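Only a single protein chain was left out; the remaining protein chains are all shown in position.
For clarity, chains are labelled A, B and C in written order, and residue numbers in each chain start from 1.
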Amino acid sequence: MVQAPAIELIGIDKKFGPVHANKNINLTVSKGSIHGIIGENGAGKSTLMSILYGFYQADQGSIKVGGETITIKDSQAAIAAGIGMVHQHFMLVENFTVLENIMLGAEGGALLARGTDAARASLKQLEKDYGLDVDPDAVIEELAVGLQQRVEILKALYRGADILILDEPTGVLTPAEADHLFKILGVLRDQGKTVILITHKLREIMAITDTVSVMRRGEIVATRKTAETTVEELAELMVGRRVLLRVDKKPAQPGEVLLSVRNLTVKDNRGVTMVDDVSFDIRAGEIVGIAGVAGNGQSELLEAITGIRKPVSGEILLEGQKVSGLDPAMLRRLGIGHIPEDRHHMGLVLPFEESQNAILGYHRDQRYGKGPFLDPVAIRAAAEVEIAKYDIRPPNARLKTANFSGGNQQKIVVAREIERNPKMLVIGQPTRGVDIGAIEFIHRRIVETRDAGKALLLVSVELDEIRALSDRILVMFAGRIVGEKPSDATEQTLGLMMAGIAA
Amino acid sequence: MENFDMLVSILGSTVRLSIPLIFTALAGLFSERAGIFDIGLEGKMLASAFAAAVVAYLTGSAWAGLLGGIGVSIVFSIIHGFASITNRGNQIISGVALNFVAAGLTAVLGQAWYGQGGRTPQLSGDARFSPITLPGVDAMREVPIIGPLYVNVISGNNILTYLAFLAVPLSWWVLYRTRFGLRLRAVGENPGAVDTAGISVEWLRYRAVIVAGLLCGFSGTYLGIAQSAAFIKDMSAGKGYIALAALIFAKWKPVPVMFACLLFGFLDALANFMQGKAVPGIGEVPVQIFQALPYILTCILLAGFIGAAKPPKAGGVPYVKER
Amino acid sequence: ADLQPALVYGTGGKFDKSFNEAAANGAEKFSKETGIKFRDFEPTSDTQGEQAIRNFASRGYNPVVAVSFAWTSAMEKVAGEFPDTKFVIVDSVVDKPNVRSVTFKEEEGSYLVGLLAGMASKSGKVSFVGGMDIPLIRKFECGYEQGARAANPKIEVFQNMVGTTGAAWNDPVRAGELTKNQIDQGSDVIYAAAGASGLGALQTAADNKKFSIGVDSNQNHLHPGSVLTSMVKRVDLAVYNAFMDTKNGKFTGGIQTLGVKEEGVMPAMDDNNKALITAEMKAAVDKAKADIIAGKIKVHDYMTDNACPKG
Partner (left out) sequence: MSTASIPLPNWITYGLLPLINLILAFLISGLVVWIIGENPWDALVLLLQGALGRGEGIGFTLFYATNFIFTGLSVAVAYHAGLFNIGSEGQAYVGGLGAALVALALDHYCPWYVTMPFAVLGAAVFGAAWALIPAWLQARRGSHVVITTIMFNFIGSALMVYLLVNVLRVTGKMAPETRTFLEGGQLPKLDWLLALFGLKLGAAPFNVSFIIALVMCVVVWVLIWRTKLGYEMRTLGISRSAASYAGISYTRIVVIAMLLSGALAGMMALNPVMGASARLQVEFVGGAGFVGIAVSLMGRSHPLGIVLAAILFGILYQGGAELSFDMPNITRDMIVVIQGLVILFAGALEFMFRPALVRLYLSFKKS
């Protein structure tokens, strides 16, 4: 007899208001396999899995688990059906201990006392079975991200999950940690569990999965046996056309040192040192990339250079002049542009109309209105020029910014910052959540800016992007610059440095 | 000895004035630890004081009054929940709105039913919670130091007073030793974690605000039919806000909440006591200063000069899954 | 034309068992005797008074009686707008030809209840709880103090005010707490002149088995055995007279001051407090009354100099 598949999704459809996140999706995952799902940002992977986990409700479609149709009206139902999920954004209570987090929702009785001992015991057991050790009494916010993820996996296993969904688990891990995770997943599969692994990293898919499904714009466009496909084919399926994984650019012509960072130390809001005694220079006409796993101080470094966060010590010099401690408005006037890492939280005010966002940060400029006043006509005219030049669609300066797609929103930010002709441009995650067409466009603009003799600092968690754009690569680990490599350094070399293993 | 008697008197007054604060602040504690800010404590207290007084008057039973007070207070809680949990409205606006509704409705109904300027009829006997004399009072009277404290501060309060002090450890126990408490604390920090653990965020938060309603019911009842013998228009007189301040001051923890409330109660008692008396070295201080003192002090406390207060992380933010 | 009298209360509500209720009683009495109906209105906030007075005047009500000093400025304005309407204000003075201002010598009545308090006190300490801290209430207090001292020169008199805003008339909790403080300090007779807040004072006194003294209306029945007496202020008489005088065409403007002599203020004696007032006390009161009328005793009016002589 043929074994029933672990999961069968039939005709799943989901809309978030105007966004059609999942379109009539059919997917089968066989028991005891590792099934990969890849797709670009915003393709609908998380949405689909959250539906399976009962976090969202599908508008249409049905779900079979182990051959039986069940309705998953909430996560409780999913857990009961043996499904566990590790979310892209961890679902942990930060000021709780590991034990409390694991017990939450599976307390084993109205009073905590009894359940606690049982939980402790089975945690020990899981630790032994899968090599997932973590101190049960540690408080989550004091744990490293890798350990937090371990807690998430333990949470799922503690609830008796047979089917484990991991949503982009490696985004926050170093390559070495990722390899360790994959080993654990292998053990889980060998014990008969089913794993669904979401990622958009092709390397990972090839390394660990048995089968792989590709999502694009809310649809599953293909499902392949991993052994029978190639990286190139998957990439093409993902973006819908042949991809050029490199950027055309001439060698850099570095000029004078424009920006110097000297012994910079920066703390985050909790008072933890995130940037630790960092020094480097950037010359006019070059792109310096900073590689590193997310959360190793890159964000704080960018914020310090652009004046959003006050450094604790050290200094930043622009053309030899001390600029550390100045506020972002002042720095903009001195010629430091900034494409922020998160357009939704920093780069844009979503409820504003497009033209209003096109002046954000430069709104005090006299060309947008005399004295204390703003001149809407002038603002709109200026915005329309950028819209045309950057092919921002729809070409409507009065449209609410929230109603532009991710790629076009990012173009609004890029246009604003590049068109002010800064001496120095600080760029964080320039293409996160942006479709491939826009990626190419933005990359080209960045290279053009370099060729116009500007100094650029680029931070990205996408190693490919760093390697494609940078002229020099600095690797950041635990708040320190652990080394510098030329742009042709291999992924492996950089990966080891990002893990803090080699310099 | 004169001074000691004064102290005993002030302490007795402190206890009486702290009780509504303790109940109310604990109510706020449950609500806010679950992530629902509740600026409507004031209104709930007022509404339940009215309901308690009306029911006690109609039935002649203080216990029935308590039930009435709790019932109405819970209704207000549920409306607040409906606005801020189900409809994801602004919690502060909802609280402010309910304060107005309570202030207006109690006055309108009170005047329409009893025609005493929004007051309810005077209660007596079993319709009120009267002071209880604890055993051994007579024996204790002669004991120095402890005696007067026992007789005048510990004994001679009504049952709700003792319940308030019981509610403090009970709240602690519920919050830190039960499943409900674990989930409640979790939902105020990260509702997503609760949701993905298969627990309904909405229902959990509803239960939290209902507990808040329950406790406010006690405080309102205390005001209406224990501390006084009738409901009077606007009788909560800002106590809900003071309780809120105490809650912040106590960093959302049950036992410190009690001490914060006792502190504010003490200030109030001291203000009453110092009225018209000369402060050594300063002379007679205008009553207004004493009256404003709790509020001034709250601002100073809030200014964080005594250590910053960190509210529950998800507090005030509606849980929105789908945009 | 038919007589259409109107009455605007103070903000404590019609059935406040005190000041407003006294006014209502006066109007009821008139109504019962003459069969003429009257309209009344209970403002619940200070801003409402003026509109109510004007509304009555503009609808042809006459006379329009407003009790409470809170309507002074309102009365000044409206009386100017309706020179043909007769107005009466109680507890305040408005200098207009068509306005009769009725004030009471509260200090005299308070002197008498102070005398009783001084005699009833065993501890040698008596106290006073006032509502809003205004000169009028200080006037009560001052007379009370003087009376208590007349009974016992060594007596200690404490006083507290509930507050300084209109809310002070409506805060029995604080009044009760102040009373408790005073009791703790040894007071065994508490005189409350605090509107509805006073109910809290009387309640606390009763709960603690001390004497209290009510105000404005006869409040002796509230806690028989505990309420020693009440400083009755004949607001009812003022209202009744205003209606009656208008009916009989005998209305006069100007200031009327009702004291002990006019029987405008007096300590209430009835069955409820019969047991509490000894013959000796009764005699002392009667004598003091006579002396006041005769001018032999001068009770100081706080409002003349905003000061209360000590001792």
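The working rule: a contact is a pair of C-beta atoms (placed from the backbone, for glycine too) under 8 Å apart; a residue touches a chain by one contact, two chains touch by 3 or more.
These figures come from a predicted structure and were not determined experimentally.
Taking the full assembly into account, the omitted chain touches A, B, C. Which of B:29, B:45, B:103 or B:216 touches the hidden chain is settled by the complete complex: it is B:103. Among A:330, A:381, A:452 or A:501, only A:330 touches the chain that is left out of the view. Only one residue from A:261, A:346 or A:489 touches the chain missing from this view: A:346. Seen across the whole complex, the unshown chain contacts chain A at 15-19, 59, 306-308, 327-332, 338, 340, 342, 345-352, 356, 359-361, 363-364, 369, 372-374, 376, 400, 402-403. Within the complete assembly, residues 40-48, 51-52, 54-55, 69-70, 72-73, 77-78, 81, 91-92, 133-136, 164-166, 303, 306 of chain C touch the chain that is not shown.
Taking the complete complex into account, residues 39, 79, 82-84, 87-94, 96-105, 107-109, 111-113, 118, 233, 238, 241, 244-245, 248, 286, 288-289, 291-292, 295-296, 298-299, 302-304, 308, 320, 322-323 of chain B touch the chain not shown.
Definition applied: only the chains that are shown with their structure count from here on.
By C-beta contact pairs, the most connected chain pair is B-C. Put simply, the chain farthest from chain B by mean CA position is A. Distance from each chain's C-alpha mean to the overall C-alpha mean is smallest for B. A straight line joining the Cα centres of chain A and chain C is 76 Å long.
Between the CA-based centres of chain A and chain B the separation comes to 46 Å, rounded to the whole angstrom.
Multi-chain contact residues, meaning those touching two or more other chains, do not occur anywhere in chain B. Interface of chain B with chain C (complex): residues 5-6, 8-9, 12-13, 16-17, 107, 111, 114-119, 122, 130-131, 152, 223, 227-230, 232-235, 237, 269, 272-273, 275-276, 287-288, 291.
Those residues of chain C that touch chain B in the shared complex are 11-17, 20, 42, 44, 133, 158-161, 163-164, 167, 170-174, 176-178, 180-181, 184-185, 196, 199-200, 203, 207, 222.
Those residues of chain A that touch chain B in the complex are listed here as 16-17, 53-56, 74-79, 85, 87, 89, 91-96, 100-101, 103-107, 109-113, 115, 155.
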